[in-house]
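Here the complex is missing one protein chain, while the rest keep their positions.
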Amino acid sequence: MDKTMAIEQALTAVQDGHTVMVGGFGVPGTPFTLIDRLLAQGTRNLTLVKNEANEAGMGVSKLLEAGRVHTLITSHLGLNPTAIAMMNRSEITVELYPQGILAEKIRAGGAGLLGIVTDIGIDTILRENRQLVRVAGQEAILEPALRADIALIHAATADRAGNLQFAQSARNFSPLMAMAADRVIVETEAIVPVGALDPDAVHLPGAFVDHIVVLDELTAEYGVLARHVL
Amino acid sequence: MDKTMAIEQALTAVQDGHTVMVGGFGVPGTPFTLIDRLLAQGTRNLTLVKNEANEAGMGVSKLLEAGRVHTLITSHLGLNPTAIAMMNRSEITVELYPQGILAEKIRAGGAGLLGIVTDIGIDTILRENRQLVRVAGQEAILEPALRADIALIHAATADRAGNLQFAQSARNFSPLMAMAADRVIVETEAIVPVGALDPDAVHLPGAFVDHIVVLDELTAEYGVLARHVL
Amino acid sequence: MSYKEKIAARAAREVQPGQVINLGIGIPTMIPDYLPNAGEVFIQSENGILGVGHRCGRGTEDRNLIDAGGSYVTLQPGASFFDSAVSFAIIRGGRVDITFLGTLEVSAEGDLANWIVPGKMAPGIGGGMELAQKARQVIVTTTHTTRDGRPKILERCTLPLTAKGCVKTIITELAVIDVTPQGLRLRELARETNLSEVQAKTTAPLLVTDGAIPRF
Partner (left out) sequence: MSYKEKIAARAAREVQPGQVINLGIGIPTMIPDYLPNAGEVFIQSENGILGVGHRCGRGTEDRNLIDAGGSYVTLQPGASFFDSAVSFAIIRGGRVDITFLGTLEVSAEGDLANWIVPGKMAPGIGGGMELAQKARQVIVTTTHTTRDGRPKILERCTLPLTAKGCVKTIITELAVIDVTPQGLRLRELARETNLSEVQAKTTAPLLVTDGAIPRF
């Protein structure tokens, strides 16, 4: 079994109008190479799901800036004034969720559930336009599960069967999104033979992975971000 | 930081009338030593949550047979005719859930959610006496989250801060239950200093663990079960 | 070859390289013995394993390594372990290509009833309902009739359902039958039988394509 594939071939799966989940929280875990190639292939009219919008000029922000995204489902845009400006000019529609609720909506999609029930935000304006239910005598919000056509994921190590390991804080949303998409495309820094990973140390089982792209190099975007250094 | 404790002291937390989650799927992951000690201390009127009831004369079945349990929340009793007989004689109340829905109810409790929404069983008798909701135009079951007063967990390795690793198929319900209980008591085969575990290889972060009991020996119950050998 | 072995061997031929499969108790557990490219198929077990290998030889058992049926098993290369929530995420999330399940009854519309007999308390649901409802393909492997000779393949199930309209294919010692929108379609016949015997032992009508029926 060998799920490795050329990047161009893997990304033909992403089509206009698709919903695309993109792993990463800041730089760690963001699949910059897959994003750049998606930009290059011109796919448009995307709904993007990502924790945040990276920073201006980086990662998914490039897709926003190029007008390829009509809706962004996210937790915050705090580090990306360009994305905030686009939202304020209504050039993109932004759906905001509490970060852990966004994670749970995605996870629920991945787990084949239809939704979760939470009291987060029940006393706030978040309750507006939400489906309210009562459970255990308590008012709560029913949040529908979220799934995607495609997930773009960055791994530290993959075996050819798609078992993945993530590095440190690069794990974040990646395993959840890989569970929640019909087609999961992974870029990996290292590729190892099937059987090389300790079965107890796999972070995401290969069943969730469709295509693996082996990175030849890590571009500068993957590196330490000078403006965040003390 | 050192969460290790004598077993007697750790188990004083378990009181009459408590809801107790017990990890394990068959022998792997069942905390036999904690169960035996709980039996010895005489705690009664328990609601027990476990994937299955172990086998007659083993593990949680000892608590059932000693009359310490009024309700068992579980997925199946298939390997325990004693427990089935007790259920049929109404000596215990048994709440049955599909195995993965039981896992999700527990996980939802652990994740501070109020419930999950699922279509599992919607066309079956499981829909009876359930809270039905509509989501995405579809009829579904709202399953309330499940939490416990206590979780009893078996780990392969713990550090003194409570970070845990499980061995192979012994992981099963253990991390979910450890998330879902107010007080989590872990028995471990090996104890290591804080800092000895690879942070990327921890299966359950120490924040979920309250007390650690270091096992002096593994009794025969932990071993290979002769009647399941080919 | 026993009738159970015959069913398992025929069922194994439904599996494609690269697929993730899940095996119920009974006959399905015998399927791996007949997989042509076992290393290219990943067997998932509800207790948190992807990549179950063959059953253990006596004396090689690992106390921490059983499958969901309680048998001591080995691993194949590329295996991984995970918790029960992730395990059923694989199942309900649509990443199990085929689940092989036994049954009490199966209907012409693909309804499956294999978990409870009213009047007898059911020993539980286990993972079967989720597998039946959410695996991409549900293949029933079963004897064609009950022990006392009554058909298991019915117009309508009489027992409470496990899942509605979920079964794609039924493999028995006598026949391979596909559930189609038009009804049950006989795909193959065992060498030891004939159409009239199979129809007599099947309550629902069987559609037959023109031409010779392939044998297995």
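To keep things simple, chains are lettered A, B and C as they appear, and every chain counts its residues starting from 1.
Methods note: a residue touches a chain if its C-beta (ideal position, glycine included) is under 8 Å from a C-beta of that chain, and two chains touch if they have at least 3 such contacts.
These numbers come from a predicted model, not from an experiment.
Over the full complex, note down every shown chain the hidden chain is touching.
Displayed chains contacted by the hidden chain, ordered by label: A, B.
Among A:19, A:43, A:61 or A:174, which one is in touch with the chain left out?
Answer from the full complex: A:174 touches the omitted chain.
Which of A:19, A:43, A:74 or A:188 touches the chain that is not shown?
Residue touching the chain left out of view: A:74.
Among A:1, A:84, A:192 or A:214, which residue is in contact with the omitted chain in the full complex?
Spelled out, the listed residue whose C-beta touches the missing chain is A:84.
Of B:48, B:179 or B:225, which residue touches the hidden chain?
B:179
What subunit B residues would touch the chain not displayed?
1, 107, 109-113, 159-161, 163, 179-180, 182, 194-195, 197, 199-200, 202, 205-208
Spell out, residue by residue, where the missing chain touches subunit A.
Touching the chain left out of view, subunit A contributes residues 25-28, 51-52, 74-79, 84, 87-88, 96-101, 103-104, 107, 118-121, 123-126, 156, 166-176, 222-225, 228-230.
We take it that only the chains that are shown with their structure count from here on.
Graph shape for the chains shown, where an edge means the two chains touch. Line, ring, star, complete, or other?
Shape = complete; every chain linked to every other.
Would you identify the chain whose Cα-based centre sits farthest away from the centre of subunit C?
A
Counting in whole Å, what is the centre-to-centre distance of subunit A and subunit C, each centre being its mean C-alpha position?
Distance between chain centres, rounded to whole Å: 35 Å.
As a quick test, compute the distance in whole Å between the mean CA positions of subunit A and subunit B.
About 32 Å separates the centre of subunit A from that of subunit B.
What whole-Å value do you get for the distance between subunit B and subunit C if each is reduced to the mean of its CA atoms?
29
In subunit C, which residues are in touch with two or more of the other chains?
Residue numbers touching two or more other chains: 81-82, 85, 88-89, 91-92, 134.
Note the residues in subunit A that touch 2 or more other chains, in rising order.
111-113, 199-200
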